[in-house]
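What you see is the complex with one protein chain gone and the rest in place.
Chain lettering (A and B) follows the sequence in which the chains are written, and residue indices restart at 1 in each chain.
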Amino acid sequence: MNWRLGFLVTAAACAVLPFAVPQHSLTILVEALILGLFAMSLDLLVGYCRLYSFGHAAAYGLGAYSYALILTYVPLPLPAAILLAVAVTIVIAIPIAWICTRSTGVSFAMLTLAFAQLGYAMLFRFRDVTGGSDGLVGIPRHPGPFGIDWFQSKLGYYYLVLACLFGSYLLCRAIVRSPFGAVLAGIRENEAKTIALGYNTRAYKITTVVLAYGFGGLAGALYAAFAGFASPELFFWLTSGRVLIMVIVGGAGTLIGPILGGVSFVFLEHQLSQVTDLWPLIFGTIFMAFVMFAPQGIWGILTSRFRSRRAVSGSDSAKEAPGAAT
Amino acid sequence: MNWFGFILAQCLNALSQASILFFIACGLTLIFGIMRIVNFAHGVIFMLGAYVGYTANVVTGSFLVSLVVAPVVVGLVGMAFERTLLRHLYGRRDGGAYLLLTFGLAVVLSELIRLIWGVQPLGAGIPDFLRGVVIILDQPFPLYRLFLIGLGVAAAIAIWQFLERARPGLLIRAVSQNSEMVHALGTDVDMVRTAVFGFGCALAALGGVLAAPLVTAFLGMGTSVVIDAFVIVIIGGMGSFLGSIIGSVLVAFVQVMGAYYFQDLALALMYLLMLLVLIIRPGGLLGKED
Partner (left out) sequence: MPLLECRGLVRRFGALVAVDDIDLAVEPGEIRAVIGPNGAGKSTVFNLITSVLKPSAGQVIFAGEDITGMPVHEVAQKGIARTFQLCHIFPALTVRENVRIAAQARDGRRWQFLGGGRVLNRSTSAADEAIARMRLTRMADATAAMLSHGDQRLLEIAMAIAQKPRLLMLDEPTQGLSIEETGRAVQILKDMLTEGDLSVLLVEHDMEVVFKLADNITVLHRGRVIADGSPAAVRASAQVRSAYLGGAQ
């Protein structure tokens, strides 16, 4: 069908992309994909539950530092280290999710921010372990298991990240189209009604926060392994801000929109920062403009145009997935 | 005995801190009372006040002038923001839009400050006429901090009386309770909202000017402050003026005692307090519910 075709074409295009661009662009490509993954993880909260997290940097930072710290003690092969880092992030996310979901709206946002700030402060408190403001450097990528080491080269790592991104996207897409995902749509649209229907919405929200942290942690771990270092900046509120901007401008509630938002953000940032010092200001302003005039984001606009054209041509729109456009 | 003097000094320390927190929290709670939104940019507004105050101080050479200029300038900025941007969101069903917009403002203002003033912390220090110490019960206590306490108390009384007695104050209280009714009675509610938003920002800016001599104006001073202010407003109750006073004092005491006794955990203590309050009363202890 339409979606499958689009997916395969995109996957194929991304697969051959490294050969079409100069070598030095590969670094930015990898960073872009990682940030796309990070942004998509936040979309689960913002786009599908309307839970605005101002502290999603915590997920990223947790993933990155977990990976780094694991490797300082145990020289695990890369895939194992990343999986373990994600597991650690998820475990830490559970009490965070439990506490944050006690409230909604602003209180939720503040609590998530507070946890990110707490993480930031903890890094400085335990600076013997975390390296304080210098962070952790020289983080390796170990080969294995079975001596597999194709991901140690930049090109190889690109394919690893690509696989993680596409795999995560497929997972997230399945989740939002599942019975679970349908309940998220209910929570988003009218939580009181969803509770009255018999759903324990708190449990659903906690699960979604944990999932969002999981995917965010994956992005963080991939980043730490790629860049080779982890710094406190990863927990800073502006990191949370950037990813939130990517989600909103890209198109909340579409999964694809935030991925594109993250990817374009990295490219634009790279290009613009060479030209002007004003780019964060520009992004902030663009963000506010979208919040006011185009809250459905770029991908939201594009897909709604496409969908209304489809409806006019009379095709079957009854197969809409529960929740927003995917 | 000196021990008693020490305790007194700590209390006065906490009260001076409470003073600054009060200016920020009071602004936040007034804005919430009138508009039912939490101004996420409030911390950055505080920071903007500190920077504008610094420049005013340097340019005019007078701290007192900066105490007036900074709140006025920042208040106007706040009013401009409310008038041109925030106002557009009033019809929206989605409460998240306010959150995002004020967040966007925080980012934009933060960047502007960085571009205009640079990354180095700026501080002119405590003005000469407020330097020095006062001996209280054999303990030296900074004069500046006493000044803060005095100013805080004076402002609290002034605002309280304004809300209770003055006609504009009554209008503000009326609008926070039932804006439609007030509108039907012929008042320009939009103007009241703009004015209160500006006033709330001005108060936060004043807090910034007052804080700068103690901590210098630096990037990032807004982030922890906005959380502090939020905790205060939660404790005291969203929209409750009295609550903002009580909350400020409580939080200041926790911070000062925490910094002294649990040095390393001082930061964590704040968040624990917030967690505790939000766990027990997700809506706050006094005042209007969200």
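In the analysis below, a residue touches a chain if its C-beta (ideal position, glycine included) is under 8 Å from a C-beta of that chain, and two chains touch if they have at least 3 such contacts.
Everything numeric in this text was worked out from a predicted model, so none of it was measured.
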> Which of the chains on display does the removed chain touch in the whole complex?
Replying inline: A
> Which residue, A:27, A:178 or A:285, contacts the hidden chain when the whole complex is considered?
Replying inline: A:178
> Residue-wise, where is subunit A in contact with the chain that is not depicted?
Replying inline: 171, 174-175, 178-183, 185-186, 189-190, 192-201, 207, 317-318, 320, 322
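Simple rule for what comes next: only the chains that are shown with their structure count from here on.
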>> I'd like to verify one number: the distance from the centre of subunit A to the centre of subunit B, where each centre is the average of its C-alpha atoms, in whole angstrom.
In response: 33
> Which residues of subunit B touch subunit A in their complex?
Replying inline: 38, 40, 85, 88-89, 94-97, 99-101, 103-108, 110-112, 115, 223-224, 227, 230, 234, 264-265, 267-268, 271, 274-275, 278-279, 282, 290
> Which part of subunit A faces subunit B closely enough to touch in the complex?
Replying inline: 50, 52, 54, 99, 102-103, 105-107, 109-111, 113-115, 117-118, 121-122, 125, 237-238, 241, 244-245, 248, 277-278, 280-281, 283-285, 287-288, 291-292, 295
